Every structure is written in structure tokens, then in C-alpha cells.
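Here the complex is missing a single protein chain, while all its other protein chains stay put.
The block that comes next holds chain A.
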């Protein structure tokens, strides 16, 4: 009996000790957020420098002129590549230009944006690129890669931000699993909106002008350079190529993404539709027509009076709004005053696109590259798909397809439309 009592007490004692057991749950969150970057005008205007060739890190738009290929390094500068042999491209130099996103080349002059400024660089010797002139304070803000920068006139400072991975560890409740969202940088969140997306501009203009990818916001027609911001088209006069001057600014409305000159028209890609501007007088383009579609990121290319527009839905509010479609629209623009939607094809997640002699190339983001036969625009058929690349823009030119993506630059020979041949690749430096 005594033994049983001891056992009972022991049991009760155990119970009390065990009842104090507490759960412990650690949450480790790794999230992508933003970090503020402040740049003074002084820093900006003394930033241009020629550096030795560097690895690609986060490539942006591409531009091709003669044997040279220009690859933008987001907000950092431009890689100059000797592409006379597409099978073995050779990096020549890196031009550091703070805040650079877009570029265009006419003759030996490279025009580039640099946050607020528009700069002209002499590239006749790619190893000794020189700044020759600068139009100050043309741009007030811009969005690329989901981040908007702003120029604050009061303190003459550019407020930008960059992506950064953060890791935090904290104790959380084990029972109620808290839904945890990344903590956004308030500044960038408030400003993140529509961004650069895609369009295809085959810069058909003066002979000495290069060709841009479909995400271009710069286009050159004769002596005029058109730079579209989110709500404006800014005209620059290049009649003295070394000393560009700013002409008019034309209000366009919200959400302008890209510009594509075709014949004497300008095709603008916006987040809500395609706009066509009459450009028979290149000094003063006038609004002609528009074709609205669902809100989406949308690059455009035009060939043989047919405009190809891709719409990409994004799950993220910060880019192009809550878009729902992933498709290719084929639009008849033979009468530019009345563009008519002819047909719609389903796509996965189309970004930039390019067309050359009825061969249509569409970047599908993480789904790689797709090639199509567009001989009959009403019956576009897929020919090939290259996966395992993260692509966003292409330039098809003279049988060489230059493809840029998050992983780097890929070049294909497309002289045989049914069988693209990989010529070379220039991959980004892996940082992890």
C-alpha cells in the first residue's frame, strides 16, 4: 500500500513536470526586399568611365549596331561586345553610366539615359569611350525591374532602390501559423508601378542607326530620337549628332512602355493597349489611333502591316497591374487609323518578341524561347521551343538571333527556320 502511494506521488510529480512542456517554433524567412540608394547629381555627372570588360550580372536591354552589340547592365552601364563573329562574341569594354536603362546608336554616337540626364558618348574607339555632351534634367523618374526612381528637386538627389535578399529568424507560435509577408521598403512599394516591359523595335530608320530589342524606350528616326517615359514622349534633335538638344515633350497618358517606329508611324506599347502615332513629320508626331486590351505587359513588333502584340499576365501588382491574359495578339494595321484585332493565340508568359521575314520569336521568360512560322498571320504555328533559359528580349538580324535573358546572352543562327543553331552564349556571372 505504501509502495503504491509512493508510485502515485511519483506519477503526479511527473505530470506536473511534464505539464510545463512548451513548444518552440523558429521561423526563418528569406525574402527579397529593397534597399534605398541615394545618388547626388554630382555623383551622377561624374560617373561615366570606361572600364575593362566585365562579366554580365543583371543584363537589361540589348542594342546592335554594325558589328557591335551593346548590353545594358541594369542602372550600371553598358557592355560593349565585338560581335563580328556571333559564334565567338568578345567583350571589349564596360562603360559605367549610373542609372542607364536605354540606349540607341547613330553613327559613332551612343545616346544613353543616365537617371535624369541624356548623354551622348563618342564610341568611335570602343576602348576609349568619351562623354561628349549631356542634356541635363530631362527625366524625373523611371521604373525598371519593378523599382521606380525619383528625382527630388528640393535636395537635388535621386532616390532609387535596389533588390536585396534579407534573412530573419524569429520565434513564432506553433499552433497559429502566421502568414508572413516580406517587409517591403515603403518607398519602393509606394512607387512600384508599371515598368519597362517589352516591345520590338527594329529601328528602321537612317542607315547608320542600330537596332534595338523589343523592350526599347528609345527610337531614332532620321535626326530625331524619341525617348518614352511612362507618360511622355521626349524628342531630341540629333541634327548635330555630337550635341543633341531637347525638343518637345508630348503627353501620352499613363503606362507607356515601349516605342517601335514602322514606316512613317510610331507604335507605342502601353499597359492598356497599343497606340499608333502619325509620324510623317518626325518633329511633331500626332496621335492617330489606339487599340485597347486587358491590362498587361505588352511588347509589340510590326511587319508587313501586321502588328504582333504579346500580353503577359503578372501575379505581382507591382509590375503591370492585375493582368489576366497570356497571349499573342495579331493586329491588322494596314489602315493605321483603324487597327483591327485579327486573332489571339495563347502563350505561357511572353516577354519580348522579334520578327524577321515571317519568322516570329517570342521570349517566354522562364519557359525559354519559342519560334513560330508566321507566314500566315491567321495561322501561326510553333516550330521550336528552347527551354532552360530565362529570356526577355530578342533581336533577329541578318540570320543571327540575339537573345537576352536573366542568364545572359544567347545567339542563334536562324537561317534555317526549322532548326535554330546555337552559336554562342555569354552567361552571367553566378554570384552564389
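Everything below uses one rule, namely that a contact is a pair of C-beta atoms (placed from the backbone, for glycine too) under 8 Å apart; a residue touches a chain by one contact, two chains touch by 3 or more; residues count from 1.
Just so it is clear, contacts and distances are computed from a predicted model.
**Q** If you look up the hidden chain in UniProt, what protein name do you find among "Molybdopterin cofactor-binding domain-containing protein", "Cobalt ECF transporter T component CbiQ", "Outer membrane protein beta-barrel domain-containing protein" or "Phosphoribosylformylglycinamidine synthase subunit PurL"?
**A** "Outer membrane protein beta-barrel domain-containing protein"
**Q** Consider the whole complex, including the chain that is not shown, and state which of A:85, A:153, A:170 or A:335 touches that chain.
**A** Residue touching the absent chain, from the options given: A:170.
**Q** For the chain left off this view, which of A:24, A:281, A:346 or A:418 is in contact with it?
**A** Among A:24, A:281, A:346 or A:418, only A:24 touches the chain that is not shown.
**Q** In the full complex, which residues of chain A touch the absent chain?
**A** 4, 7, 10-11, 14-15, 18-19, 21-33, 145-146, 163, 168, 170-177, 180-184, 192, 314-316, 318-319, 366
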